[in-house]
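All protein chains but one are shown in place.
The letters A, B and C name the chains in turn, as written, and every chain counts its residues from 1.
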Amino acid sequence: MLIVMDKVATPEQIDNVVKVIESKGYTARPIPGGERVAIGVLRNESQVDDSVFQVLPGVKDVVHVTRPYKLVSREFHPEDTIIRVGDVTIGNGNLTIIAGPCAIESEVQALTIAEKVKKAGAHLFRGGAFKPRTSPYSFQGLGKAGLEILAKVRAETGLGVITEVMDEETFDLVEEYADIIQIGTRNMQNFSLLRRAGKARKPVCLKRGMAATIQEWLMAAEYILEGGNTDLILCERGVRTFVNHSRNTLDVSAVPVVRQESHLPIITDPSHAAGRRNQVIPLSRASVAVGAHGLMVEVHHEPEKAKSDGAQSLYPEQFESLCEQAKAIYAVSGNGEANSL
Amino acid sequence: MLIVMDKVATPEQIDNVVKVIESKGYTARPIPGGERVAIGVLRNESQVDDSVFQVLPGVKDVVHVTRPYKLVSREFHPEDTIIRVGDVTIGNGNLTIIAGPCAIESEVQALTIAEKVKKAGAHLFRGGAFKPRTSPYSFQGLGKAGLEILAKVRAETGLGVITEVMDEETFDLVEEYADIIQIGTRNMQNFSLLRRAGKARKPVCLKRGMAATIQEWLMAAEYILEGGNTDLILCERGVRTFVNHSRNTLDVSAVPVVRQESHLPIITDPSHAAGRRNQVIPLSRASVAVGAHGLMVEVHHEPEKAKSDGAQSLYPEQFESLCEQAKAIYAVSGNGEANSL
Amino acid sequence: MLIVMDKVATPEQIDNVVKVIESKGYTARPIPGGERVAIGVLRNESQVDDSVFQVLPGVKDVVHVTRPYKLVSREFHPEDTIIRVGDVTIGNGNLTIIAGPCAIESEVQALTIAEKVKKAGAHLFRGGAFKPRTSPYSFQGLGKAGLEILAKVRAETGLGVITEVMDEETFDLVEEYADIIQIGTRNMQNFSLLRRAGKARKPVCLKRGMAATIQEWLMAAEYILEGGNTDLILCERGVRTFVNHSRNTLDVSAVPVVRQESHLPIITDPSHAAGRRNQVIPLSRASVAVGAHGLMVEVHHEPEKAKSDGAQSLYPEQFESLCEQAKAIYAVSGNGEANSL
Partner (left out) sequence: MLIVMDKVATPEQIDNVVKVIESKGYTARPIPGGERVAIGVLRNESQVDDSVFQVLPGVKDVVHVTRPYKLVSREFHPEDTIIRVGDVTIGNGNLTIIAGPCAIESEVQALTIAEKVKKAGAHLFRGGAFKPRTSPYSFQGLGKAGLEILAKVRAETGLGVITEVMDEETFDLVEEYADIIQIGTRNMQNFSLLRRAGKARKPVCLKRGMAATIQEWLMAAEYILEGGNTDLILCERGVRTFVNHSRNTLDVSAVPVVRQESHLPIITDPSHAAGRRNQVIPLSRASVAVGAHGLMVEVHHEPEKAKSDGAQSLYPEQFESLCEQAKAIYAVSGNGEANSL
């Protein structure tokens, strides 16, 4: 950390800053410049809380020079992490496609969709049993019955399943049934849930919060790794901006930045970014081209009748086309090499 | 809801939209215009999911004409809700000031600050026992020991206490000790927590999510009212924007809008909006002037030594000055009348 | 336009709204619903100013049901517009790559870079002669001398040139030298400049404003078409959001939306979105995959010595690699067909 002093800071003010630094157990190193003095803060093992220094008399600015995350960082762990679910891998070297309905509505619905997406090329099946909904009056998911349907989908199709967990109370249950446990956007900084996920024996998929910086997102991931679970997938799903032609703005540049900063695999969710069907295929193509390790896409065989998110669900034939386009782009982007920055 | 058709929509496309509307149990009312047809959707008791219609062939746009919330709306409940905590009221007719440290660090710290803020004019005491922190390596609060200190503060000073709950697991405990239970920004859409709060027998203070629209915020509040708890306070604490000179951007216009849309009281938290001490007093003045029913402010007698948020904590003398300024502005803004829109 | 009344609106309030609508020369059509009345506004040739209605007593909401733009809309002009510059076309059916330095610094610099980008596959050359700079103390471009260098580049390499115009005063001069006249982000709503561009006899490239909605952007384009110049290219270059890991957030979903709403070609500028070199290639790949008609990329043979934007300029070898990747992705995305939505 670097503390920049005012041009007119007095020697007493500079001394005081040095004292506060040392009282925290760090080393202070004043750096006289042309116009003003800056003071380096060294020997800090974890990140220094800048707030104390920012408001000391004579201080103009406080500047961080290191990242606060450790276990998730590529500096700490240079090799790509690869997640394994049965025969499927997520990480470098292949494109993993996850597809299925927003919510599990019935056994027939789930099995119908699962067979279609498998045939089209999906590697894993998604479907919500516990659904976070903006309105208390909306369909909230089938709960345990939904999990049982997911188990049946896996048994009949061989597809591994990913489903969302909403709270600690139902975590054991979700962990029992899911192959990958999803933590949703609205829970990205539900720290109690993150701690529980750190103890899980299944891979976790952590969606980015709607207004989270990459640093905050990686710090949320750090909670899970710090808890002992290193099987973590990050999922970019769009951020909230002033833009109103899509539900959220898919932040494609997050993909190369996360790949540079972290060893964890990163996929995107173009369905939730778009919020409407006709943007999902273009955003999927962009995601593969920018270097994502995978896609998670909502598909429904009767989207007009879907109990949630019907407008952003692809028809099975559209998903088939999406898979073809995605694989073609992935092939020419190169396996990892051309995807490099 | 209104469904706007393309200029070139065919009669078949229009018929199809009417059919889908009716298949959902609503009434369709086509409205021919000069250039294009629009179709009204009537008899919908709860909000219609627009997503299904948005993507039907020939549909240009889907427009909501009603709000999705009910119990929280002023249309449903015209009179102001007033919250009572002992002798203190929050709602119209007075300005309620809540103050205290970010986190409870020790009995001495809490009691020292409590006495100072009480003397300066605070009506309620705030202090975190369970702390949501971006980093797993930061101080996470004293937990139950913190709650016991809060009880002692109440016993010794007579001030009611507000403290944050982070999860369902510790909800009973927090509910036992707190006079007002706070749900933080990052948990605004933790729906399991909201449902639990709907069963609580204590007033709840629901902070606005960092990227939440007012509609989403009121829908989160609807979860709590729908659960049976009508003692709810809303707290505006700044939203995330591109602006980088304050930690968040205090959305002052949210105050008159919420007061118009809802009967629930609304306070602001200038400390978290600012993120640095020297903006807290100006933002507090602005909050009172814009019509907030109260303020929640962080105060620490030794902010350089605070275990969290030291940079945004006021010194007790500053808080004294804040109280004087806030009360003077409140007085001339009128009790409710001049605060009206 | 649709005017939604309060549930408790009185018949007098409804009558008054009808009167105001008719006083403006429109037709009012009240639509009684289950709970409240809405009033349609018909026979409006241009967009109705909603502001008058929004604040009439008893009005809850005002809802637009038509788009304000005409000449730029696909509803008005269904076929794709194709721009021709010599042998090069921009529009459907091929991928157009524009490359060159941020600023023209010298004849040697410009010619060196032009030859390299031509060899790598660029179709047009970019380079600023008049530079809009945040600071008055930064290099402001070579002005007319820069334009003359651009003419020499064209003469020696055969590449058409695109360069920015900053004001009406120098418009004639820029128009004389440029093959495509660029209007920058900060001037997107410089309406005097847009009117002048509407009279230009050269194609114009209009960059999206940093905080412009697509509707505002298309309305700015409408100024140019309304002035008589239909040779217009739109350029998405990233929007301002809370995100801080890239200079701006490339809004990839703008590409399919603009292609659906308008007949005008749309390219992207990944260099300005990224602001740093290592994101430019991934964002270029994403742009092509999402369906852009072209790319505009900054390239410099000695970026460390560049007088502006050196950090986001690619080395010529990187640009060569970009061209290969972009063309490969374009090929598999299909010429227009697979790019369709």
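Throughout what follows, contacts are C-beta pairs under 8 Å (C-beta built on N, C-alpha and C of every residue); 3 or more make two chains touch, one makes a residue touch a chain.
Keep in mind that this is a model prediction, so the values were computed, not measured.
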From the list C:S246, C:Q312 or C:S333, which touches the chain that is not on show? C:Q312
Among the options A:R29, A:K144 or A:K327, which residue touches the chain absent from this view? A:R29
Hey, which of B:V37, B:I180 or B:A273 is the one touching the hidden chain? B:A273
List the subunit A residues touching the unshown chain? 2, 4, 6-8, 27, 29, 31, 33-36, 38, 40, 42-44, 61, 63, 65-66, 75, 240-242, 244
Which positions on subunit B touch the chain that was left off? 211, 213-214, 239, 241-246, 249-257, 260, 273-274, 278-279, 281-283, 285-291, 325, 328-329, 331-333, 338, 341
To test your reading of the contact rule: which positions on subunit C touch the chain that is missing from view? 20, 46-47, 49-56, 68, 132-138, 166-169, 186-193, 209-211, 216, 219, 222-223, 226, 240, 275-278, 303-306, 308-312
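Simple rule for what comes next: only the chains that are shown with their structure count from here on.
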Taking all residue numbers used at the subunit A/subunit C interface, answer same if over half belong to both copies and different if under half do. same
When the Cα trace of subunit B is superposed on that of subunit C, what is the rotation angle, expressed as a multiple of 5 degrees? 180
Which integer distance in Å separates the CA centroid of subunit A from that of subunit B? 26
Any idea how many Å lie between the Cα centroids of subunit B and subunit C? 38
Rounded to the nearest whole Å, what is the centre-to-centre distance of subunit A and subunit C, using the mean of the C-alpha atoms as each centre? 30
Could you check subunit B for residues that touch two or more other chains and list them? 240
